[in-house]
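Sending over a structure as structure tokens; questions will come in a sec.
Our next item is chain A:
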Amino acid sequence: MAIEARHVSKRFGEFAALDDVSVTVDDGALMALLGPSGSGKSTLLRIIAGLESPDEGEVVIGGEEVTDTPARSRGVGFVFQHYAPFKHMTVHNNVAFGLSVRKRPKGEIEQRVKELLGLVRLDGLAERYPSQLSGGQLQRMALARALAVQPKVLLLDEPFGALDAQVRGELREWLRRLHDEIHVTTIFVTHDQEEAMEVAEQIVVMNAGKIEQTGTPRELYESPSNEFVMSFIGPVNRIGNAFVRPHDVQILAEDDGSTIEALVKRVVHLGFEVRVELTLPDGRDIWAQVTRSAAEELELADGQILAVRLPQPRVFAPAA
Partner candidate 1 sequence: MSSSASGSLALSPAPAARMAPRGGAPGSERAVRARKYGVRTIALGYLALLLLAPVAMIFYRTFEHGLSPVWHSITEANAQHAFWLSLEIVAISVPLNTVFGIGMALLLERGRFRGRWLLGLLIDLPFAISPVVIGLALVLAYGKTGWLGDWLTENGIQVIFSVPGMVLATAIVSLPFVARETIPVLRELGTDAEQAASTLGASGWQTFWRITLPGIRWGVVYGVVLTTARALGEFGAVSIVSGRIEGQTQTLPLFVQARFENFDATGAYTAAVVLALLAFATLIAMNLLTRRTRADTAV
Partner candidate 2 sequence: MLGKGLLGIYLSVLVLLPVAALLAKSGSGGTAQFWREVSNPEAVAAIKLTLIVSAIVVAINAVFGTLIAWVLVRDEFPGKKIVNALIDLPFALPTIVAGVVLLALYGKGSPVGIDVAFTRTAIGLALLFVTLPFVVRSVQPVLHELDVSMEEAAESLGASPLTVLRRIVLPSLAPAIISGVALSFARAVGEFGSLVLITGNLPFKTEVGSVYVFGQIQNENLPAAAAVSVVLLVAALIVLAALTLLSRWRSKHVL
């Protein structure tokens, strides 16, 4: 089912959480709402889910306008950042909840729960209680629970935010694979640009209640439409009004006439990549990203003077 939010606005008191925001999500797509805290991304998600109502604008799911429909009738699956488990119920009953509320026959419920627990790899834990599960397991249970009632769309609010780094990585990959298998239209909210880039097919970058840009990860990275998007997605050097990506800063073995001098302030070895902090002749500091092998070849060391070539910097028109 495709999802559309049309000209949605929402205020909380004096604070404008969303200002005339419109988003279209294609049927079966996997989209990320990306932005810093306070950008309105969670609010937009909750409005789509029906957990909040917009002050202005409409929400359309599968061609039907649902702006005035309550959450429980929208057919959305929602996954919370802190899992929202039903602590007094077993894993089995958590997952079965949506079905039991719809008074489905017992046999059908058992079948479906078994299927889902297998899908999220929690079989064998059906009789455990949420307090006995790890964060990653809880989030998978939350997903199984949301999927049990075959929602038209799946909405995830910072689903991996509360997990530690390794589990986060595993679950990201797992979400992608799950989406490939199930093809439910999915929107997830995150403030982690790496996560958005890794998982989503389309990203909506939001800031201060407005949409800055929508596109594929590659489009956003290579053709950012403004300062904010460029700084938010991917590492960036800011030189006055111009922006340069660190990996676009070329360090050459020797001057070939098109280079400038730079002083190596510090070389930081981060495993696979090397970060070279440089001072330009005019006193400004930038940093360059080079591979380990390149660093070895150039024999980089603190205090060296290097030949550096800067690419054409990106300059954006000042915001209106």
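Selection rule: all candidates are chains of the complex that A comes from, given by their letters.
Basically, a residue touches a chain if its C-beta (ideal position, glycine included) is under 8 Å from a C-beta of that chain, and two chains touch if they have at least 3 such contacts; residues count from 1.
Note that this is a predicted model, so its numbers are computed, not measured.
Asks: My understanding is that every option belongs to the complex but just one is in contact with chain A. Which one, out of 1 or 2?
Replies: 1
Asks: Going by the contact rule set out above, which residues of chain A touch candidate 1 in the complex?
Replies: 49-51, 70-74, 76-78, 80, 82, 84-88, 97-98, 101-102, 130-131, 142, 145-146, 148-149
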